[in-house]
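Partial complex: the chains shown occupy the same locations as in the complete assembly.
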């Protein structure tokens, strides 16, 4: 199916480590059976994009079009693709999609180990799909959804801005919170208040935690955490005096919290966080999406005698993504003291500002940045 | 230790099945080592008390002083009893206590099966403690806490009325919610909107459920459920048309909810509830504290093919009671649209009104009734 009338689109292309992202024109794609073409409403810039811009991830087939989680409007399709509820996808509707394609459901990882996120065939929009193959990233005016991509229609009660404010961080945080199994009234510590950490802290509040504390380095993020309602946002003390550790212990009768969620990506935070977790507690590692080296762990005092349980969380599956929409639809307006989930967004960038966006995320000047590839059109 | 100066007290005594509860005077008790004497601020009347009044529970050593969960002020003690945090109990402080004594921590039930609630030595205040042995129930102006009773100081931020509004229903509901393992965004059905059901529905809301539905027979309880914020309070349809089942299915795309919590005590509700639960869902039975007979279950369609998981929940342990205070302290004011947890209380009765209280609970005229054994004193 060729969209002969369509003039094509502009996309931002990342060519490799430490090279500026450049704009490039692409013709309108030819759709294969089962494929859907989206006009991009929003994509986002996240920490993974910064890692990509420095070549820190293995197996990335540069050039790529970054932007994994996105929201768009259906422009065209070939065949009758259906959403997870079996409803046909309709032209004109607003949709989002799980950014994964190709998980084979036939290999040892998929069928036996049940870790489909480790499936060798799996590819991720905006990360491991080459720009040479198609419009497979959200920093583009158009996105081609390959057959088999899991699509969700955004309900009319939910603004696209709110969905993208959830973005990739929110389903990841849902996965972490599921893994943490917080019981009503338990105390939770979140390390790091970037989008994943802020989302996890907000979800912990929504889960009925007895208290939620955040430890973070940047002041702008501490302020945001307070606006999202955490009980205490504690500045990371990088001196030897370890004030933040003392603070968390003093808030918990010297015992530490019941559950800690690590969302920093800094190896030293793991050691720190274990110290702030109680005996018999749970420690969830969700922040380490790139390799920043090792941290010294004492198996006697920090794991064995402590009866600690440590769990790694990598990525999401569709069930997390599916619940994201339900959570946003129900709770998205009331978080952050009624400001709504989109309060997490610091700034929205056009396609010509993506290098600035990457720099702003890297330096911690912003909490979360959106990418809006198409000019804003007046509402009909 | 004899409190020679104390004039003794009045208590309400239940003498056996279907006999009126009568008031009786008791001398001030002689405290054994480790015992604590409370002036009762509040106790409550619950469904179990109605069952007791009809002789429906086995092994009850009538005469008894009813009232299991209570809040009181420490009048005296012998020795230095400590609370769970190791702090000495102080005269004048407001406390509550887990209503269990004698769990042996030495038998097969306690140590091997890890079901201490089935320990043969266990006795429950207000239920299986005889009035001939001591002031072991809350429908009395004084309560004697035996050595080993687990005591919790009520924090000054928490009014005694709010604690007793939680009462025995709230920790039971916490246990049920823990067992249900609700994930953020999942849909929850609660069957029955008595104190346990209402508490469970409210906790499900606090747990970040995607929606909370209640099915109930009495209009006063449906109205209360709405005031506590459930998404939909559905009147039980006892005709053959099964309107409530159809309603829940239509709210869930025909699939049923993810989790159902049964809090009715009516056997037929179990069959009904399974019908409203999705394939692969969880069904928690918490309402059946007395024997009301059987219900027909089809193992093929209702368990096996449905991949259903059914879990029985009986009573609480101290950890549920401990978290109750933390939950009330944090969330107790904001529930029921800011009316607070005490909004669940329909009426407060004096000791001379306990027969009326029992009748009101039995007929469903009230949701929750308190007992206030001592006259209200002006605050100092």
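Which chain is which? They are A and B, in the order written, and residues in each are numbered from 1.
The working rule: a contact is a pair of C-beta atoms (placed from the backbone, for glycine too) under 8 Å apart; a residue touches a chain by one contact, two chains touch by 3 or more.
Being a predicted model, the structure only gives us computed values, none of them experimental.
Colleague: To what total copy number does the complex in this file extend, with 2 chains depicted?
Modeller: Whole-complex copy count for this file comes out at 4.
Going forward, only the chains that are shown with their structure count from here on.
Colleague: For subunit A and subunit B, what's the span in angstrom between their mean Cα positions?
Modeller: 41
Colleague: Hey, which residues of subunit B end up touching subunit A in the complex?
Modeller: Subunit B reaches subunit A through residues 85, 174, 177-178, 181, 183-186, 203, 206-208, 210-211, 253, 323-324, 326-327, 330-331.
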